[in-house]
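Below are the structure tokens for one structure; questions will follow.
For this view, one protein chain was removed and the others were kept in their places.
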Amino acid sequence: VQAATLPAVGHVEVREVPDPSLAEDEDAIVRVTKSAICGSDLHVYHGHFGEFAPTYPIGHEYVGVVEAVGGRVGDLHAGMRVAGSFFAACGVCGFCRRGRFSLCRDVKVFGFGPRFGELPGTQAEYVRVPKAAVNLLPLPDEVSDVQGLFLGDALTTAAFGVRRAEVAPGMNVAVVGLGPVGLLAVMVALAAGAARVLAFDLVPERLRQAEALGAVPVLADAAAVKAARSLLGEQGVDAVVEAVGRRESLHLAFQLAGGFATVASLGVFVEPEIPLFLARGFAKGTTLRVGMANIQAEWQWVRDLVAVGRLHPERLVSHTLPLSAASEGYRLFAERQATKVVLEVG
Amino acid sequence: VQAATLPAVGHVEVREVPDPSLAEDEDAIVRVTKSAICGSDLHVYHGHFGEFAPTYPIGHEYVGVVEAVGGRVGDLHAGMRVAGSFFAACGVCGFCRRGRFSLCRDVKVFGFGPRFGELPGTQAEYVRVPKAAVNLLPLPDEVSDVQGLFLGDALTTAAFGVRRAEVAPGMNVAVVGLGPVGLLAVMVALAAGAARVLAFDLVPERLRQAEALGAVPVLADAAAVKAARSLLGEQGVDAVVEAVGRRESLHLAFQLAGGFATVASLGVFVEPEIPLFLARGFAKGTTLRVGMANIQAEWQWVRDLVAVGRLHPERLVSHTLPLSAASEGYRLFAERQATKVVLEVG
Amino acid sequence: VQAATLPAVGHVEVREVPDPSLAEDEDAIVRVTKSAICGSDLHVYHGHFGEFAPTYPIGHEYVGVVEAVGGRVGDLHAGMRVAGSFFAACGVCGFCRRGRFSLCRDVKVFGFGPRFGELPGTQAEYVRVPKAAVNLLPLPDEVSDVQGLFLGDALTTAAFGVRRAEVAPGMNVAVVGLGPVGLLAVMVALAAGAARVLAFDLVPERLRQAEALGAVPVLADAAAVKAARSLLGEQGVDAVVEAVGRRESLHLAFQLAGGFATVASLGVFVEPEIPLFLARGFAKGTTLRVGMANIQAEWQWVRDLVAVGRLHPERLVSHTLPLSAASEGYRLFAERQATKVVLEVG
Partner (left out) sequence: VQAATLPAVGHVEVREVPDPSLAEDEDAIVRVTKSAICGSDLHVYHGHFGEFAPTYPIGHEYVGVVEAVGGRVGDLHAGMRVAGSFFAACGVCGFCRRGRFSLCRDVKVFGFGPRFGELPGTQAEYVRVPKAAVNLLPLPDEVSDVQGLFLGDALTTAAFGVRRAEVAPGMNVAVVGLGPVGLLAVMVALAAGAARVLAFDLVPERLRQAEALGAVPVLADAAAVKAARSLLGEQGVDAVVEAVGRRESLHLAFQLAGGFATVASLGVFVEPEIPLFLARGFAKGTTLRVGMANIQAEWQWVRDLVAVGRLHPERLVSHTLPLSAASEGYRLFAERQATKVVLEVG
């Protein structure tokens, strides 16, 4: 089968790789129809996760059709349209059994190489999915392929952040960082009943996108806190979704937080330590939540909102390319010329 | 001042009544601009709450402008546009101090006569509001008078029901009973992120209204449960707002409830006892919540959603009449010819 | 193997029944060391669930040692001491996957006969446990066999009720009905930080037992509500665990409930309809929860409290008999001469 691989750091190449096959009773083989490039794929691209075997497929955002199943996959069957989680959970450890799939003792990430379980990636014609009953989500007709592509990572990560920030109807919410996850958090916060969503970034084009989605755009420069205050009064916001993971964005999030507000950070932190002004949080009773999205526990409700037309993640797609052009897709995304790149696979 | 009174059961008359005046430091006098007729005003109208003094003003839904204030009313001042709660809480008892205003030990309902604290009603040119800082809500320019009219009772009661039913984004919700409160519950459930709202009533016109608001209308006849099942599968709904308060509607609500679902009943029960099929609830782990809306604890977030254009309660107004035509307004509403009657006062 | 059977209504007989064997990969065979008689076993005894095959073992409360396992039972292995849930959940349906085992689409109850899945009961030397990884709980050394006997039903049902009633530290709690589950609810409520637990029953001996556990005993006669008020003031209790399931006990629970209190009913309702005074609940904002205990979602924390010596369910055991005396055990329990009967099996 054809798949995007990473023969060298910063160099993506589509080539023939071994056919995946059913290795366990709980496995499914999925014929991938589309796979997208995620912000965290750039860590792979830039070599942060080490070097990969030359026929190891990369990528983890995907949608497809079940091609074959083992004997223990619950209601799944060949021919079903499915979205897949970006990570595979075992479904049976103590954490999984309590619905905490992101804490799974045997978690593996597709396409992230040996450090993350060496699970072959999804920018490929076919992919083997372990514990398929847990790690695949059936899609109804109302959800298109390109919408489903967002359910296994970006959109559900945003939704996880909105829930972790305890957004409730009528709240004023801030979203800090307007990459794909941040823009999706704007959508979800509004769908969840936020009164106003203030959207912060330094890039004017991203601010325009957030505004088009219904947010109030605010330039994230030194005057950002003042600007927020002039919009909302001194009360600050009730909830913050921080979608960057750097010290500057966390500081801004802390400053925006009003009394007893919650900051949910979705960032994958690259700095070993991040200094926080906790003394300020003391006066306001701030809560900070960090953590990887618990996809398999959240994606049903997100899918249901997509199915009824309340969420439109497909609006973020800026480029659609054939799998054979994966290299070009990575380049566009790495150079910030693309918001979201979709690879058409089959 | 002119006010609607009830000199005899079923007979509303607008006449001159004594001017209200500041009796306590915490009082405000509000110049009423609009007052609406509520479903529970029909209990007054039909004499369920006894006979009233001939110059006792009736009514409890209102919006207006602060005319005068005592020395202890917080930030309130003359000239402020305000909505008023349908009941007055003391603000200082143990319940009020914990934000449980509807449980206030000294609760009084406007216009409900001697059994409910003998507080003169709001279908009048002026009304005295005790504990004004607690019982009035300032309105920003973005909220119109007719919108504000819904904040002190009908809309916030619906919102209380939606919250008590624990509606969360992506849920399937049922609303049983499509009078004004039920229709408003449809609006609020959708604003709070419900995926689908199934709306049940026996009156085709009400079903049409619910559909226009975004709900899936379902005739509440003997086939209602089956119809719901064909729409949702066997899973049932996740939350039910019951807005009638009769045994038939509660039975329907219990049947619609899916696993671990919550039924929030907003009805003012007239039957002394209501038989429930608890055995069915046992298998499903049902939760039933009853209770009067805790208006003063909820109306801020509801107002904020109205202010940003996410809720449009004014869509329910079917008739607007001058105060002098209050008698006609009560007749139309009692005969179910009107969805919501607004009395223009000043 | 020897097992208690029900060859005729009201007639228990221990006889030789077929050996259980591993039928599925997820099965385990447990060598039962002790099995207890539960209140709901009396429904079986009195024939409410129909007639059973003469070699069908009855009973569902048990503790034992894993004798043999299939190939897919997670961390379980032969020789492990385990408690078993009174019902078997499938572990893979949509409800199980969300941790809602009591709603499992394929739920089966041990020893309840053909209407409940025809799973052979546990008052037997050996029992087959389907989906063993889900339906068995390993026991640490700190938990004795007789303590473990309570984890699969009575104690965890009580704990489920306490959690569903939203008992929080410092609350005043009522427990209505002081059979084994009610007495265990007294224990759990106190362990969870209840300030005072008022315990209601009509039987003086049960009231004495509740008092010995730390509760304030109150005779559940016509003066019960008045007595509670004199103890607590007018505020009422914050939470009620109702452990009977009859109209009288539910009425008492509703009357005891204070403002915004929650009543969690654990009763298995035998009456088809139960009339409730919802109008009273309206004024107080009462919540009523019914439902079968979600054992597999709760038993870990209950076990942990037993292990550290914070809960002592074994105090309830009034009679310990050999399995061969099962008939005598049922008779004592049916005639209310025993609080809890334990059958020593192996």
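Per-chain residue numbering starts at 1, and chain names A, B and C are given in the order in which the chains are listed.
To be clear about the criterion, a residue touches a chain if its C-beta (ideal position, glycine included) is under 8 Å from a C-beta of that chain, and two chains touch if they have at least 3 such contacts.
As the structure is a computational prediction, the values presented were derived from the model and not from experiment.
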From A:290, A:308 or A:321, residue that would touch the chain that is not displayed: A:290
Selected residue (touches chain absent from view) among B:98, B:208 or B:336: B:98
Among C:149, C:264, C:305 or C:325, the residue in touch with the chain that has been omitted: C:305
Of C:71, C:114, C:193 or C:272, the one touching the omitted chain in the full complex: C:193
Positions on subunit A where the hidden chain makes contact: 94-95, 100, 102-103, 235, 250, 259-260, 265, 267-279, 281-292, 294
Residues belonging to subunit B that touch the chain removed from view: 74, 92, 97-99, 133-134, 297
Absent-chain interface as seen on subunit C, which is shown: 159, 163, 168-172, 188, 191-193, 195-196, 300-302, 304-305, 307-308, 310
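The working rule: only the chains that are shown with their structure count from here on.
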Between subunit A and subunit B, centroid-to-centroid distance (C-alpha), Å: 41
Residues of subunit B engaged with two or more neighbouring chains: none
